[in-house]
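A single protein chain has been removed from this complex, and every other one stays in its place.
Coming up: chain A.
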Amino acid sequence: MNNEVNQELISQQAAKFVARLYSGELSPEEEKQIYAWCERRPEHQHEFDTMLALWDTSGQLYQTPKSPHKSPRGYWFMGMAASFVCALLAVWFLAVPQPNALYQLANERQTQYETAIGEISTVGLPDGSAVTLNTDSAINIDFSGVQRRIWLIRGEAFFDVAKDPTRVFSINTGEKTIRVIGTKFNVRKSEQTLKVSVTEGLVAVQPSARPSDDQIEFDKAETLLAAGSIGAFNGTSEVIAKVTSKEVLAHQQWRQGVFRFDNEPLSKVITEFNRYRLKKITLRNTDLGKLKISGVFKLKDGDSILSALEAALPVEVERYPNYIELTAKN
């Protein structure tokens, strides 16, 4: 009971400070007061932070439907919101070091998201879609036009696209452009190949060179992938495999931070692991790469992957400052 009363008082004080802060008239004395109050007890600081977070979130209230009247104020505010969005998009720029044709496309309206090695992050997009970026991946987005446009600069991403028949969602991967309305699918770009595995809905793949209309004519698309299929593309060929939904999901297990290998050669397993590692694993002898391995590994287990390999295979792990080497066990 006493606690509740106390909490109520703390909330009131925090709310007072936040409202005061946003009045724009906070005096130097008041600033000191806020600091002192926050430092007095951890609950104070926590409450102040919570209040600020609520304040920020409440700014997103009713953002989607535009107000029907355009009073000078509404107009002003919308202009500001728009300029905020523009500025937000304008200040982000590619940080990819290698020269890339896609680089040229980057303009002021694009926003870039990228993950470091070993990092997996999900980004919410303005239209309600979500993109999960796998290790060492980068995308650019530009939602300012008629289409929702994304560039996959490198790596792998899972797209959960919010349905909007009026706005095509397109992903330019360089050679190919993938176009959808609302669906779930995974795209992985490596040096030579592009792999698209579809969990849900219908995905159209076409050469990027082709002009992209604002509508998708599914019957005219070069390649159509339905749910449960995986398309692999490289410069000259394409392979479409109809697979079970289980296999499609297996391609997307990275989102859960899980690797599942079923009688795969060690070389492939190592390549996969290395995508997530700064300290790469190497094989002293290429023959070792032919050893077969099955199992489920969790990314977050980190180096326990190494112990697992040691336990399962006739190999020994040798650690060096910059890399890790697997050697044959005598």
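Assume a residue touches a chain if its C-beta (ideal position, glycine included) is under 8 Å from a C-beta of that chain, and two chains touch if they have at least 3 such contacts; residues count from 1.
One rule holds for everything that comes next: contacts and distances are computed from a predicted model.
Not every chain of the complex appears here, and the one that does not is recorded in UniProt as "RNA polymerase sigma-70 factor, ECF subfamily", selected from "Cytochrome B oxidoreductase", "histidine kinase", "glutamate synthase (NADPH)" or "RNA polymerase sigma-70 factor, ECF subfamily". From the options A:180, A:248, A:299 or A:326, the residue with contact to the unseen chain in the full assembly is A:299. Residue A:122 is the one among A:6, A:122, A:190 or A:294 that touches the chain missing from this view. Where chain A meets the omitted chain, the residues involved are 8, 11-12, 14-16, 18-26, 28, 31, 34-35, 50-52, 54-62, 73-74, 76-77, 79-80, 83-84, 87-88, 90-95, 108, 112-124, 130, 132, 135, 257, 273, 276-279, 298-300, 302-303.
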